[in-house]
Structures are given as structure tokens and as C-alpha cells.
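Quick one: this structure, given as C-alpha cells, is what I'll be asking you about.
Every protein chain but one is kept in place in this view of the complex.
Up next is chain A:
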Amino acid sequence: MKKKVLLMGKSGSGKTSMRSIIFANYIAKDTSRLGATIDVEHSHVRFLGNLVLNLWDCGGQEAFMENYFVSQRENIFRNVEVLIYVFDVESRDEELKRDLRYYETCLSAIYENSPSAKVFCLIHKMDLLQEDQRDKIFSDRENEIINMSKPVDCSCFKTSIWDETLYRAWSSIVYKLIPNVKELEQSLTLFADLMDGDEVLLFERATFLVISHCQRNLQRDIHRFEKVSNIIKQFKLSCSKVAAQFQSMEVRNSNFAAFIDLFTTNTYIMVIMSDPHIPSAATLLNIKNARKHFEKLERSSQSQQNKK
């Protein structure tokens, strides 16, 4: 099942950088080597087995933009599942006005050709602002964009390639695309109940985006999912420097034990236990036994999609 995702925004706003970090294992520092995108770069990202994200990374130089809106209008904006528009937080005055105008044109094209598409706006490069100004500037921009987008619903995120905010935005985007989310969540809840876990997270294997979770006890940090995604992804990249991949991980102190393990062919799982007296071996065995069930779940959702 292919889902078309449009990535748009003015030239130099960071579209290709964020795509490379999330889907192509770049580290933030290396994105400085990326050149400008010419016209549209297509990439297919296999995500959770049968779900394929068809990413259209649209180069943002003016000449291309005009082209998208006029001669290629149908081709680009038809059958879109998700539109992601990237704003550079640093653009001001004239530049910003032009950017908003492009966004408006984009929206009307989407509205004509794929009315059911979901729209996400990312206010990018937040790291360039002083920390104390970030929230204010973001909420100003957000209001402006949401007002402009009416009647289309759009969700705004503040992002930066240098911290976990990028994962937060992309996790929410991807979450809306997964077909059998409900079923996955039910199974996870059952699993967590059975083994008395505090929290169970399911990650997509390549991107480490959180695709499903189950929480049984209150946790302090509301941004923990994207933080964990970021932490693990960074570690995965450092493992790849020594030409290895990590298979499993166990971290504990006197308050908790966390287990991260390779799960199904497309996922990693993380289990948090707050009772440190439950031996590791028991939890690892539970994870091992649950694997079969989730693999079956994945297969059944794939065959369902194939029938369609």
C-alpha cells in the first residue's frame, strides 16, 4: 500500500535535511553537505512491512514552485495522503509573506485535487532562536498559519534537526498513516498487563519513530517518546560507526529497568519495568514469547491490505 507524502517549503528551509535524518540515517551535522534539491526527488520508504511511504521532496526554488502550481499541478497534488509544509523560522517580513503565499497556493491545489489529505506545518530551525523566545514566536506563527489554513485543518510543530522535536513531529505524522493502529495498541496493552510492565513502546525498526505505545503508570516526562527515539537513533548511528548494530539493551537503576530488544521484522520494542526485583531473564522471556503474536498481527494486516 503506497501513501503519497508531499514535502514542500521554500528553498533552504530544511526539507531534504530532515528527510535524510529521519529516513536515511544521517546525523544532524552531516546534513550541511546536502545540496539544493532540483525539481522533485522521489523516495520510497518501506515502513512497517507493507506500508510504503512515497515521499515527494519538492525543491523549493521559485522557478520550480511556479512550475508545480501551474504546469504540473495535477501530477503533483493528486492522490496526496499527507502534505508537509516546512517554514523556516528565520524568514521574516517579505520573505515570510512570500512563503505564506506559496503555502496558500499549495493548500488550494491540495483542496482541489486531494481533499482528504492531512496537512502538517513544521516551523523549522527553531535552534536558531534564543531559548526563551522559542515558545512565543512559535505560537504567533502557529496562530497565523492555522487562521490562514481554514477551512483545512492543519497541525503545527516546532522542529529542529538538532534535538528530539523532529521525531515528535514525524511520529505524529506517521501515526496517522498506520492502518491497524487500534489492533496493535490492544495487543500492547494486553502484553503490558501480563508482564506487569509500566510502559511498552513499539518503534519502527529503521527510523525509530514510535508507532504505538501503551502506558500503565503515570510518567513524568510528556516528551519522552521523541526523546527515546532520538536517544536510541543516535546510539544506533554510533554503533554503525563500528560496523555493528545493536541487538538488545538493558538499562537499570534502583527505580526502573528498561529493555529494548529487536522485536518483529519491522519493529523494536521497549519495555519499562518499575519493579527492579523482577529478574531480567523473566522480562526477556516474556518479550520473546510475545514476538510470535505480533509477527502474526503484522502478517495478517499485510494480507488484508493485499486483498484490498
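Brief remarks follow.
By our rule, contacts are C-beta pairs under 8 Å (C-beta built on N, C-alpha and C of every residue); 3 or more make two chains touch, one makes a residue touch a chain; residues count from 1.
Just so it is clear, contacts and distances are computed from a predicted model.
Of "Ras-related GTP-binding protein C", "Exosome complex component RRP41", "Rap1 GTPase-activating protein 1" or "Peroxin-5", only "Ras-related GTP-binding protein C" is the UniProt protein name of the chain excluded from the display.
Only one of the listed residues, A:97, A:176 or A:252, touches the absent chain: A:252.
The residue touching the chain not shown here, chosen from A:109, A:209 or A:232, is A:232. Remark: the residues of chain A touching the chain excluded from display are 29, 127, 130, 162-163, 198-199, 219-221, 224, 227-228, 231-232, 234-235, 238-239, 241-256, 258, 272, 276-277, 279-281.
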